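With one protein chain removed, the remaining protein chains of the complex are shown where they sit.
Let's turn to chain A:
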Amino acid sequence: MMGIANTEVSETPLVLYALRRADDSLILGHRLSEWCGHAPMLEEDMALSNIALDLIGQARELYTYAAKAEGKGNDEDKLAYLRDVRQYRNLLLVEQPNGDFAQTLVRQFFYSAFADLYWRAMMTSRDTTLAAIAAKSEKESAYHLRHASEWIIRLGDGTEESHRRVQAAIDHLWAFTGELFSVDDGERALIHAGIAIDPGTLRGRWLTTLSDVVSEATLVLPQNDWMQQGGRSGRHSEHLGHLLSELQSMQRTFPGLTW
């Protein structure tokens, strides 16, 4: 039997742009879905599944748009299930393992604090589809941010153990936050065209959100400003391959079928 080819994607700047955001949402949604049935309390089982569902919904819209912008007959499932690790374009942050509840919530907090600002800004995109996706996503990310912020405060200002765990998670994940603000030449052109927003303009407000929550939680942000990069160009951590082999197993085993 023939091997299963990866989906070839013609990565124009716009396709790549949509794909990167779609991959962020899918991979983070997938990670959160791993908690389903295993959370510390039933209410959190529901909350984490709920956020996962929102993110997978965003991913589907963004993949569908990327496929349309590409115009080569790809669709959401071909893009999600038949690209390998080197073709995935998500942030390193979102592929990090769930770890304990603190690590999951810190990852969510770093991402949602950005996504909330990002989607609100993207509502003014000259690309009407991206603006519409932003308008829907913004409502969801505001809820995600509130949920994560409340937990950071609860854990930071809870017990000694929870304080220690959440601080450790912040220290561990901090180096993956720089990539939230990275921009390449293709994106620079989209920014000039008013299609994308410059994430650098969000960094100040993102840091303010983080500082406010972290200080209320009696925690501190790391001084270290070395930032890990690579996800946007397909140079991932070792975690993503395992995630994809699980995510893609059905499509890889039974190619080309309808489910």
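In the analysis below, a contact is a pair of C-beta atoms (placed from the backbone, for glycine too) under 8 Å apart; a residue touches a chain by one contact, two chains touch by 3 or more; residues count from 1.
What we mean here is this: contacts and distances are computed from a predicted model.
K.L.:
Which of the following is the UniProt-recorded protein name of the chain this complex doesn't show: "1,2-phenylacetyl-CoA epoxidase subunit A", "Glutaconate CoA-transferase subunit A", "Electron transfer flavoprotein subunit beta" or "Hydrogenase expression protein HypE"?
P.N.:
Choosing among "1,2-phenylacetyl-CoA epoxidase subunit A", "Glutaconate CoA-transferase subunit A", "Electron transfer flavoprotein subunit beta" or "Hydrogenase expression protein HypE", the correct UniProt name is "1,2-phenylacetyl-CoA epoxidase subunit A".
K.L.:
Which residue among A:Asn50, A:Thr129, A:Ser182 or A:Gln229 touches the omitted chain?
P.N.:
Of the candidates A:Asn50, A:Thr129, A:Ser182 or A:Gln229, A:Asn50 is in touch with the missing chain.
K.L.:
Which residue, A:Glu76, A:Asp116 or A:Glu187, contacts the hidden chain when the whole complex is considered?
P.N.:
A:Glu76
K.L.:
Mind listing the chain A residues that contact the chain we can't see here?
P.N.:
Within chain A, the residues touching the omitted chain are 26, 30, 33-34, 36-46, 49-50, 52-53, 56-57, 59-60, 63, 76-77, 80-81, 100-101, 153-155, 157-159, 161-162, 165, 246-247, 249-251, 254, 257-259.
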